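Shown below is the structure under consideration.
In this view, the complex is presented without one of its protein chains, the others remaining in place.
And now, chain A:
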Amino acid sequence: MADSVSREEVAVISNTDITSTESENNIINTMVERGTALLRKLEINVAEAEKRTGKNTVNMQETYTVYLIEIRPAETEGGTPAAPDTLWRRYSEFELLRTYLLVTYPYIIIPPLPEKRAEFVWHKLSADNLDPDFVERRRVGLENFLLRVASHPVLSNDKIFFLFLTEEKGWRDAVLETGFQDKADSRLKSLSAMFRVKNPDKRFTALKQYSDELNSVISQLLRIRARVADRLYGVYKVHGNYGRVFSEWSAIEKEMGDGLQSAGHHMDTYAASIDDILEEEEHFADQLKEYLFYTDAVRSVCRKHELIQYELEMAAQDLAQKKQQKEELATGTVRIFSLKGMTSKLFGQESPEQKESRLAALEQSIQEGEETVKEKNTECQEFVRAAWDDIEHFKEQRDKDLREALISYAIMQISMCKKVWTFILVCILCMYINS
């Protein structure tokens, strides 16, 4: 298996003529190659999209899109590919799945979904969710999401994920039964809470900073790219005006007439070609967007770590305080101000029995506190270990994916250049032939 894969990838390197779709497929191949147990069993793809109308929760008619998920058992040697199991899912169900994963695996950078609404749009591209091009790009994004989860060493083993792929009707109930909704609310609260950690983990701080930078730079890039697309569109479309005037001019020429006519015709075609060019560029924008959304996931892992760290610190602080109190109580010195201490000073020392019972209570509290700290410590260490594992994996994936995306983008630019100057050649040839 490994051999065949590396041979495939060698072919990719020497072939500079691969199309950008082929390059995209290479990313998918890389994911699949990761060989999780799930992917060894199944082939997953989001094959189609379809419009549906139905009544929503407030009993109003709405139009929405559903996506067809196809599951096929992985190809067996020499066997004919079996018919796929299929089910339909809409975007909101994907969202539900993702929220479940976010809550259940807070130490994992959960792959993002394609955007809910079209953003960073250049003016001609529709911002309409029902636009077929948008739907198509979303279909690709959803497939990507499923494959990323399926190729993740931890997430791929999740039962709910498996049910999402296999149980059309019963899945929603299964998800809700896990009770993740409660955790979801507390998670949201914790993400927006303001607190300060005394000993921040340098690695996580650096990661959060990087993630913020990446978010900012990709946003900027997408914004400007949209503006560039707008401008390029303008340039092409104005060239289209040549089409008409060349046609009109050809009418008054005897010998140059045919040549000008076909030149004009080619101008029109040239102007029209911009739509496809920019549509193809959206692929690249989608790849960037994926990583833009990834930064949110990274950020929330960092925040979760901060929260755990904070809770640990609070527990440790609490324990230390209690220990201090016990010491004071035992030795009779008051170093820390406490109401009890003050009242006893004012109203006289308490009885030895009272002191004993208070000591016992404190002792109990301290033991519980120590348990808590131990737990929190373990939790924190586990979190750090698991998270950092995933972060390394994420970094590798990011480098590979973005490199592929850049290659794919460059290939697209080359193909566009070739098309255009080949086109110009044809244009001129026509002129000469017909005059």
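Basically, a contact is a pair of C-beta atoms (placed from the backbone, for glycine too) under 8 Å apart; a residue touches a chain by one contact, two chains touch by 3 or more; residues count from 1.
By our rule, contacts and distances are computed from a predicted model.
Missing from the rendering is one chain, named in UniProt as "Sorting nexin-30" (options: "Aspartate aminotransferase", "Sorting nexin-30", "Serine/threonine-protein phosphatase 2A 55 kDa regulatory subunit B" or "General transcription and DNA repair factor IIH subunit TFB4"). Only one residue from A:Ala74, A:Leu130, A:Ala360 or A:Cys417 touches the chain missing from this view: A:Cys417.
When the whole complex is considered, the residue among A:Lys116, A:Lys198, A:Arg231 or A:Lys374 that touches the unshown chain is A:Arg231.
Chain A residues in contact with the hidden partner, per the touch definition given at the top, are 6, 9-10, 13, 16-17, 19, 210, 213-214, 217-218, 220-221, 224-225, 227-228, 231-232, 234-235, 238-239, 241-242, 245, 248-249, 252, 255-256, 262-263, 269-270, 273, 398-399, 402-403, 406-407, 409-411, 413-415, 417-435.
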